[in-house]
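All protein chains of the complex are present and in place, except for one that has been dropped.
Each chain gets a letter, A and B, in the order it is written, and its residues are counted from 1.
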Amino acid sequence: MADETISPDAGSWRRKDLLDTDTLSREEIALVLKTAEAMAEVRSRPMPKVATLRGITVVTLFYEQSTRTRASFEVAGKAMGADVVNLTASGSSVEKGESLVDTVRTLEAIGADIIVMRHSKSGAPALAARTTKARVVNGGDGQHAHPTQALLDVFTMQQHLGDLAGKRVVIVGDILHSRVARSNLWALMALGADVTLTGPATLLPQTLVGASEAGRCRTTTDFDAAIEGADVVMALRIQKERQATGLIPSLRDYIRGYQLNETRLARAKPGALVMHPGPKNEGIEVAPSVAAGAASVIDEQVANGVAVRMAVLYLMAGRAA
Amino acid sequence: MSRKQLLGPDDIGRSIRRIAHEIIENNRGTDGLLLVGLLTRGVPLAERLGTAIKEFEGVDVPVGRLDIGLYRDDIARRINPTPIRPSAMPRDIDGATVVLVDDVLFTGRSARAAMEALLDFGRPRRVRLAVLIDRGHRELPISPDFVGKNIPTGRGETVRVRLQEPDGEDGVYIDSEETVDG
Partner (left out) sequence: MSDLLIRGGRVLVPARGIDAVLDVRVRDGVVTEIGTALEPAGGRVIDAEGCIVTAGFVDLHAHLREPGFEQKGTIATETEAALRGGFTTICAMPNTEPAPDSAPVFEALMERLAREARVRVFPLGSVTRRRAGKELSEIAELAAGGCVAISDDGNPVADGRLMRNALALASAAGMVLSEHCDDPELNDGGVINEGRVSERLGLAGQPVAAEVAAIARNIALCEATGARLHIAHVTTARGIELVAGAKARGLPVTCEVTPSHLFLTEDAVAGPGPEPAYDTNARINPPLRTEMDRWALVHALNEGTIDAIATDHAPHAIEDKLCEFDYAAPGIACFETAAGTLLTQVARGELQLARVIEALTSGPVLAWGLDSREKGLGSIEPGGVADIVVLEPGREWTVDATAMASKGKNTPLQGATLTGRVRVVVVGGEVRWESEESDG
C-alpha cells in the first residue's frame, strides 16, 4: 500500500514560508513542478476539484491591486477544498491604519493556516513570516520577489522545452524594478538555464548578479543581440510612470529599443516561446501580433498559474515543522 | 531489525495469474473491465494483470493509474505532504467495472482514499479491489475482492513489496523489530 511505498524521487518540503525562489534548491523547485503536473491533471478532470485542503483556511491579504494573482490563488485554494478568505487593503482595518504586524496576528488568531500576501513594499512578507506561526506565501512584494509567478513561468517553459539546463532565456524590460525578473532569474539559474537581462541602461541592475554567477547571467542594453538564438523571450510590463520620473525619455523611445515585435522575434530560435507575466500593455512592451501569435504561451501561463499555486498550497498545508 | 522473505518471483507470478483468472470469472469475461493501479506499486501490478488477461482471453484490458495523495485524511497532520503524481484514466469510467489494484492492504485507508479519488473521474458500474498481500489490521470496513496471499502480521511489522519495474527484483518481505525478550 501507498503508506509503505515512498517514491525514490520524493523530494521534501520543509519550509514554513515561501518568500522567494532565491534559496530554493533545484530539488525543491522540481518538487513544486512535479506536484503542479499532478494538479494540472486534477484541473483537467470532469470534476476539477478535490477536498484535500478541507479544513484549511487560506487568507489572501492584498495591500496592492491585483486581479490575476489573487484570483489565481483563490481558484487554487477552492479547487483543493480550502476555505479562502480574501482581504484587501480597502474595506478592512488596514485602511484604518492598523499595522501589518497587528493584521497578521489577527489573521492567525482567527485561524488562518496560510496567508498569501501581496504588498507594495519589498520585504513585507518577511516581516509577516517572522510575526506569525501561519505559513506565509509571497504573492509579490514591491520590487523584491514573486516566487509563484517564477514557478509558473519555469513550469510553462519546462512543458515546452523539457529540461531547462543550457536553455537561453531573455528577459526584457524594467529589470531593476521587477520582482518577476528577480524571482525568475533565481529559479532559472537553479535549473541551469542561461539568462540574459536586457532593457534601457536606467532600468538594468548594476550588481544584482554576483561575480560567481556571472557565467549564467548577463545583462546588456542590446536587445537585438540578446535575442539571437533565444529559446524563451519574456517581456515585462513597463510602468508608465517610469517616463514621468525620467527613467525613460518616452514610451516611443522604449518601443524603438525594447518592444518584442515580429522582426525581433525572428532572430530568436525557431519555435521560441513568447511569455509575459501580465497584465500586458499591448503595443508597448509586446506587439499585439506577437502576443497573440503562435509562439505566445501567455494564456498557458495564466492557466498554469492555478496548477502551480495548488501545488504550493498543497505543499504548505502540512503542519509547519 | 530482521527481514524475512515471504514470497519469491514465482510466487508473485502465480498469484497474479490466479487473480487474473478470478477477475475474468467474476466479471464473466472482460467486457467493461478497467484495471486501475494505485501509485506506486499498484501500477505495475495492474499492468501485469492486464498482460495475464490478454494471455488468457486475447483481449487488451485498459489500465489506468491513480494517485491517492490528494485524498488522504491526514494532510494537515503531516509535516511533509506526500509527493503527488498525475493520475491517468485510459477511458471514461462511467459504467465500467473498475478493479483497483494495490500491493498491500493494511488499514484500509488507502483503499477508501482510492475509491474517493476514482469517483471524481465518474460513476463506474462496479468497483472491485485486488491486492497482492492482505496483512490484516483493518481500521475501516473494507474487504478485498481478490487477494494474492493473506499474511498474518504484527502491528509493528512492515510488509515490503518489491517489484521489478521500480525496484529491480520481485519479492515480498516482512521486516520486524528485534525483540529483547526473544
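Things to note:
Going forward, a contact is a pair of C-beta atoms (placed from the backbone, for glycine too) under 8 Å apart; a residue touches a chain by one contact, two chains touch by 3 or more.
Treat the numbers as computed from the prediction; the structure is a model and nothing was measured.
Across the whole complex, the hidden chain's contacts among the shown chains comprise A. Residue A:A124 is the one among A:L87, A:A124, A:L164 or A:I248 that touches the chain not shown. In the full complex, the hidden chain is touched by subunit A at residues 19-20, 22-23, 99-101, 119, 121-124, 126-127, 141-145, 176-177, 179, 182, 205-208, 210, 245.
In this text, only the chains that are shown with their structure count from here on.
Interface residues of subunit B facing subunit A in the complex, by the touch rule stated above, are 38-41, 67-72, 75-88, 102-107, 109-110, 120-122, 158-161, 166. Interface residues of subunit A facing subunit B in the complex, by the touch rule stated above, are 1-5, 7-14, 31, 34-35, 37-42, 45-47, 49-53, 55-56, 80, 113, 311, 314-315, 317-321.
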